[in-house]
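Input: a single structure, listed below in structure tokens.
The other protein chains are all here in position, but one chain of the complex has been omitted.
For subunit A:
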């Protein structure tokens, strides 16, 4: 069967139905997608619309994210240049008229937490909309595909959850990117160029987390991506990130994705895990077993499967640098015995923990507390998942890492309570939910003690390591800036440009904040980070114009 194709840099690229532009290009071996202002090549990194590294110009319109854009026949795509020429852009078309939605409950994020909340709120009788930036909801854990049937039990579970949410009568809208959150609450979103204005009675924020990288020299090279990005390629688009792959960082996702990719036909050279082997921390392993035997058995099964497939899982092994080696990457690791080992691979996947996507919560003024063990902010919530801002609820990883099972229960609780707030149901008898939640949380606590996700600052000797990918600011630039502009990370930002780019400091921000805290001796707290500001994600001026016209219009 002949496949459809688009053009990239003049060459035809075939794609399968439902693939993203980035997935099709990865299949074609095209990893570099653009050049930075300093001339460095960059490619897909986060695979989930956060990092803004996969930018390409599509039919003359610059700065389109290849990972979030569906491949379509005949598109003319070229690598993004650093400074697109205004006059070369096509005239901005008049977008479709904006829509204004006023549900009882608006749920931002359609993952495990958001979909569960939708079902609960809908069952109580409230009108519910779920907004998700991906084409198909499901979130990072259930990663759904627009085209192929579920690959395994996890995807099947996600498909069932999504179906139940849709059948409950909740309006689940895909390809909707929330870029503004204001008191009221008022949300402004972009839906494929058209504006969406949402004024709900209550809101449940369920935006999940994104992945924490390890910053070493070379981590910005095309082919280096987060483990979740590789997983999305495979689970959503049946695309392998490369033939030979290494995976590093810490946490159960790395081993899981190693197995998934191997099953898909990839040659997984190694999984490097920063933590000690579980048999070296027996107490934590035992505690995890007590909290959730099923998940522990699943974990042991993964280790057995890695072994069976001959994939080496090396504990206490960390990435020290990545170099371009012809078309491949040479990844160098340091082992427990301080030995250096290197692997030549097509793709290197990194996951060293997670950062909550808490931008909306912070914008709305929800109070946060710094969790030093995880190195990120946790949203203050009561037992009913309500934040310090009345009628704003937070569920799942956006409130602090907690895992999918906890997110589902939190969603069930928040959905009921939010609906009750809007006048539907009473939200009594949440006791059994609370008990399940406590168990999931106990499991999570011991799980993460078996891994090594404590926040790190890059090796200070490697001054050339890029910390801010967008603005190409190195560790050395930041250390120099700290000498003249300590005080607050906002001051450091203005002096060095760290965090000023398109991703708005999502990767460099936590690191810069910790460096400021080390320099000033002031502990990290809620207010130590960059001030939260709209837009949460870059938004086109044409879309803002459309929203303005809709709000101006008295009808």
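Heads up, the rule we're going with is that a contact is a pair of C-beta atoms (placed from the backbone, for glycine too) under 8 Å apart; a residue touches a chain by one contact, two chains touch by 3 or more; residues count from 1.
Here, contacts and distances are computed from a predicted model.
Chemist: Which listed name, "FAD-binding oxidoreductase", "Branched-chain amino acid ABC transporter permease", "SoxAX cytochrome complex subunit A" or "Electron transfer flavoprotein subunit alpha/FixB family protein", is the one UniProt assigns to the chain that has been left out?
Modeler: "FAD-binding oxidoreductase"
Chemist: Among A:63, A:166, A:388 or A:519, which one touches the chain that has been omitted from the display?
Modeler: Spelled out, the listed residue whose C-beta touches the missing chain is A:63.
Chemist: Can you say which of A:180, A:228 or A:396 touches the chain missing from this structure?
Modeler: Spelled out, the listed residue whose C-beta touches the missing chain is A:180.
Chemist: Spell out the interface residues on subunit A facing the chain that's missing from view.
Modeler: 37, 61-63, 82-87, 89-92, 180, 182-183, 186, 188, 484-485, 487-488, 491, 494-495, 497, 500-502, 504, 531, 533-535, 538-542, 544-545, 547-549, 551
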